[in-house]
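One protein chain omitted, others in place.
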Amino acid sequence: MKKSFKSILLDNSVPIMFIIICAICIPLSGFSPTYLINEIITRLGRNAFLILSLLIPIMAGMGLNFGMTLGAMAAEIALIFVSDWQIWGIPGVVLAMIVSIPISIFLGWMCGNLLNMAKGREMVTSYIISYFLNGVYQLVVLYMMGPIIPIKHSTIKLPRGYGIRNTVSLLNMRQCLDNAWAIRIQGVKIPVLTLCIIALMCLIIVWFRRTKLGQDMRAVGQDMEVARSAGIAVERTRIISIIISTVLAGFGMVIYLQNMGNISTYASHSQIGMFCIAALLVGGASVDKASIGNVFLGVILFHLMFIVAPKAGAVITGDSMIGEYFRVFVSYAVITVALIMYETKKRNQKSNAARQLQLDQEAEEA
Amino acid sequence: MNRSLIAKICTIAVILGIAACMFVIGRGHTVYFDAKSVEYNGETVEPGYRTAIFVNDERVARLSAGDRGMATCIGQSFKFRVEVTPEKGADPVPYEFSIKLPYNMDGIVLNVPAMIAGAPQDVYLSEFVSMAVEVSTDAEEEIITDEFSLGDI
Partner (left out) sequence: MEQTNTTTFMDKLKGWAHSFGLPRLIIAGFLLVLFIAAPIVGADFWMQVTNTINRFSWNAIMVLAMVPMVHSGCGLNFGLPLGIISGLLGATLSIEFGFHGFMSFVMAIVIATPFAIIFGWVYGQLLNKIKGGEMMIATYVGFSSVSFMCMMWLLLPYKSPNMVWGLAGKGLRTTISLEGYYDKALANILQINIGKLSIPTGAILFFALLAFLMWAFLHTKTGTAMTAVGSNPTFAKAAGIDIDKTRTLSVIISTWLAAIGILVYEQGFGFIQLYMAPFYMAMPAVSAILIGGASVNKASITNVIIGTILFQGIVTMTPTVMNNMVHMDMSEVIRMIASNGMILYALTRKSEA
């Protein structure tokens, strides 16, 4: 009994650590509960969908999909087009999602193929892919938009005639999803529509796990060779899981950006993967196991830390930058710790299996 | 196999249909209201002392003669109400308008006195050409590409 309590503690060490950090920082920061709840709900609506997109590749045993950045890029390109076409409001959001689909599918297909060539080091490869495509993205957005890809409005084009400005305003679709059906309870704004979309997505994921494809993915995630001998097209299944993740990340990014109200053309996507992955891990997920519950717990804890850390840091040290750096450090440290825990676990399992095999053989011989 | 192919094509068709639909119903326009005098049928139509514009029962502009007000509209059918106060202290006279906005114009200028006088569209409606945007202060906008953003998430 005591041992199981200890193992529970150990398995949930990351969320527990975060609860402690938040418990210390919240009183120090001096924010009112209403403000905090408001912020958390805003951020839940803003980020949850993006983080949900990470679940499917984890299911397929491909680890944390750092390539979700690709979906974010697709969404940004789609939003640039939509704001150039002057499609506003919810129709604009829907159109941006639709336009992002083919781009996401193409990028996801490419990413999936590359990851199949790098089995066993999917994470570092998907990570480098996101950097590589960031270069391609810049080539497209910074040089090709204007002369090759028509962009009409000078409000989003750089004065030199080609390339997109640092920030593209989405003023006309700003928070249009969040404000539709929004209700206020004691000063807390609840974006009902956005939360409904997120809930719907959760249901779809639950349903997807039970479909043939979902079962195949889990089989591939458990053991590729076994899955292959069971007649599952392993490579194809893996590619599909990445494509789905990329498309969902694209949708998530559209939701994220409509809430922000503007696109930082060259920066919005670059850190998004890192923050989403960190949030998921804070929620108690690991590289090979993640549930919807992890997503929500993660968003709440991680963003609570993110809100209170700068203020608390300023109170403790008298320098607001400390808190800023602290939260960045924590994001990276969480990912590092989670990766280390995953690799050690994998290694222990392997050596345990080897020991078991040895014992079996010895027993057979005897 | 054949059935799933048909299903796929149908899905794509439906998505494209939705996209086309969004193009039509989501097109945003900025509408400017001018309370300025205008030449129509050889006469000069003068604006009233005060012109108030209501869109969706919300007052978006209250214009003195010669002023310009602004509202936004998503989609092509645009309904608005005008209340003109002919002179100081007089009772406002309401008018209702419902017009089709041309799809290809981002900014549209409506001359309210001309509309009240019942002038044809080419008299009261013109395209708004923005000048101010070109004079951007950030002529040499620096492009930050590889920054480590510590910003809000």
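Per-chain numbering from 1; labels A and B assigned in written order.
Methods note: a residue touches a chain if its C-beta (ideal position, glycine included) is under 8 Å from a C-beta of that chain, and two chains touch if they have at least 3 such contacts.
Note that the structure is a prediction, hence the values are computed from the model and not measured.
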| query | Hey, which of A:Gln215, A:Thr317 or A:Gln349 is the one touching the hidden chain? | reply | A:Thr317
| Among A:Ile37, A:Ile105 or A:Leu142, which residue is in contact with the omitted chain in the full complex? | A:Leu142
| query | Hey, which of A:Ile128, A:Ala182, A:Leu195 or A:Leu213 is the one touching the hidden chain? | reply | A:Ile128
| When the complex is taken as a whole, what residues of chain A touch the one chain not shown? | 114, 117-118, 120-121, 123-125, 127-129, 131-132, 134-136, 138-139, 142-143, 317, 319, 321-322, 325-326, 328-329, 332-333, 335-336, 339-340, 342-344, 346-347
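One rule holds for everything that comes next: only the chains that are shown with their structure count from here on.
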| Centroid distance [mean C-alpha coordinates] between chain B and chain A, Å | 37
| Touching residues (chain side chain A, partner chain B) in the complex | 43, 47, 85-92, 94-95, 98-99, 101, 138, 142, 153-155, 158-159, 163, 165-166, 172, 260, 264, 266-267, 270-272, 275, 303, 306, 324, 328
| field | Complex interface listing, chain B residues touching chain A | value | 15, 18-19, 21-23, 25-29, 72, 74, 106, 133-134, 136, 138-139, 141-153
